[in-house]
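With one protein chain held back, the other chains of the complex are shown just where they sit.
Entry: chain A
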Amino acid sequence: MCCPEVPPPEMLTLRSRGSARKGELRRGTHADDDDGFGMSGRAKPSNFPSRTTTRGREKNFLVGAFGPPCKVGIEFSNAETRKQASVKKENGQVVMVPLFLGQDSVAGEVRIEPLPGKKVEHLGVKIELLGQIELYFDRGSFYDFTSLVRELDVPGEILECKTYPFEFSTVEMQYESYNGVNVRLRYVLKVTISRSYATNIVEYRDFWVHNYSPQPDINNSIKMEVGIEDCLHIEFEYSKSKYHLKDVIVGKIYFLLVRIKIKHMELEVRRRESTGSGPNTYNESETLAKYEIMDGAPVRGESIPIRLFLSPYDLTPTYRNINNKFSVKYYLNLVLVDEEDRRYFKQQEITMYRLE
């Protein structure tokens, strides 16, 4: 595979993929081909493996099982009007979570309601806003890159329902929330009722963060001539190198020399998630979109248009070296398949960004 990190020479050889790699690609072929419609995130389900079910973070939600003496609720202010993001959970369920922007104030109130006939004695109540990176391969360890605390109550006891307003104003949430294959970046509110003799009562409330980027000042087109000597020469052009999430990829492929019998050509959008660093780097690639752009064999001089709408696919912005923990990069992969099912391809990185 052509390595995107190494700046390619002007002419690159499209290589036929070896048999070792073929299996991997076939997976995509079979899963996606029979459904003509690649609506949102169609390549996604297979990318959420079941291994996450045993992860430790699951117990965060099970804490209250002991039957704590009170119910703890965290409500955001303007909950009704706030935008929400749909987030796919591990089990495939889609849940809606409140959406915040990077510089937003996170405010609301915490409501502690003792169960009837019970009282809560505590050593203090606090609320924390945490930004965490969770690397799955690292035994589920968290790295908090943001941690803000507000004390809500001094030690004492709560006899009846009590609400505490809180506010974290203009919080620096520089990273976007992200659910990946090997990594998760989450923002969460954590309410802790400290107790001296019993375990602390802890309640979490997730929320989602998006960061908008401005339109890039420079957005060059990607234009390149590639080929296999005396066999296939093409020139392709994508109008931009940076795309927002609802953008359209427009371009064309110009055939300079065709001596192989091409069956069809498709454009793939691939995501590569790299986690860890140094020798412990894990790379995970997924094909998010497979989009046929040509059927049949062209002849010399043909130019084939490209128009791929990105909106149906579940993409995120490109994340580069987030807190030295992970990166998410996007690639456009142009694949030509010949009549003997050999695949010739050329991969180009594109930058994704979130436009307001």
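FYI, contacts are C-beta pairs under 8 Å (C-beta built on N, C-alpha and C of every residue); 3 or more make two chains touch, one makes a residue touch a chain; residues count from 1.
The criterion applied here is as follows: contacts and distances are computed from a predicted model.
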item	value
Hidden subunit of the complex - UniProt protein name among "Vacuolar protein sorting-associated protein 35", "Mediator of RNA polymerase II transcription subunit 17", "glutathione transferase" or "WD repeat-containing protein 75 isoform X2"	"Vacuolar protein sorting-associated protein 35"
Identified contact with the non-displayed chain, of A:Gly180, A:Pro298 or A:Pro317	A:Pro298
In chain A, positions touching the absent partner	32-39, 261, 263-264, 289-299, 302-305, 307, 309, 312, 339
